[in-house]
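Of the protein chains in this complex, all but one are displayed in their positions.
So, subunit A:
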Amino acid sequence: MLVQEAPIVWNSLKGLICVYKPAEVSVHKMRKILISKICQEMNSLEGRPPSDYVAIEGDPSQKLTVSVRPNFADHPLVVGPRYQNQDLHVSWSNFLGFYTNGVLLFGIRDGTRQAKFIRENRPTRAYRIKGKLGEVTDNCFKTGKVVMKSTWRHVKQEHMDRFLSAMQASHQKKMFEMCGVDIQSQTAYELAIQGPIRPANSKIPIIYGIKCIEFQPPEFTVEIQCINEYEDYLTHIIHEIGQKLHSTAHCTGIQCIRHSRFTLEHALLMKHWTLTNLLKNMDVCSKILVESGENLPRKSSRLV
């Protein structure tokens, strides 16, 4: 059971939360909904009583009377509810596109610092991307207009696997090449043991792992571990896969299944956004944060 005093709850309401973002709801909208839900519930709790108004009245030439009465200027009906939407700072640590669903991290109040650290530490994210062979759309996603059709029955799973592993290898090789080190050298080894090699620029997407986990033609699902990716990049990967397999493909769904160590099981559905659930989720998230060491800024191996 939650404490009924709003200021106590407000003081404990700082940290990181992990929520589930459905497709076709923007991150901005989610943030707005989260803020208004929290404020609404905070205002329904017992707020701070209005401050006292000290009135000094009477004739100044005679004796003045001092009286204390409730201050109307501090009444919630006049100055507005005690907790207002603009007072609550919320920021996200990973941006998901409009059509992407999955794990989303929000920093609330002091948690915005942690959200920033996670963003700047650039942990890997895992995506599950669904594609469909045989059709190309103008934006490479299912919402677009179909611009081309092709045959797909000749595409087999081994073709797909072969191409995907080649793609993964080329991405990893490229990272070492761009570092300027020979992959057979000691420096390359020392670079590799520091963890995944991250590009210096946070705008360059890099894939660390890609594999096909489901293949039921024409539909297939690909799982990707990557950093610095964005929605268009992921949809275009599916498009590229289709082309390289001598067919065509478009993306039908993108789901972020892991961000750093936060997975779908930690994610809170929008209908469960109540103060009690959010505070519980905050506890869980802070434990994961300490375990993973993401709560501190980290020096990562990167291109020099």
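By definition in this document, a contact is a pair of C-beta atoms (placed from the backbone, for glycine too) under 8 Å apart; a residue touches a chain by one contact, two chains touch by 3 or more; residues count from 1.
Operating definition for what follows: contacts and distances are computed from a predicted model.
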| item | value |
| --- | --- |
| Undepicted complex member, UniProt protein name, chosen from "Dynactin subunit 4", "mTERF domain-containing protein 1, mitochondrial", "RING-type E3 ubiquitin transferase" or "AP complex subunit sigma" | "mTERF domain-containing protein 1, mitochondrial" |
| Residue among A:N71, A:S91, A:T143 or A:N228 that touches the chain left out of view | A:N71 |
| Of A:S61, A:N201 or A:Q216, the residue in touch with the unshown chain | A:S61 |
| Residue touching the undisplayed chain, where the options are A:K145, A:K203 or A:K271 | A:K271 |
| Chain not shown, touching residues in subunit A | 20, 22-24, 53, 55, 59-61, 71-81, 101, 255, 264, 267, 269, 271 |
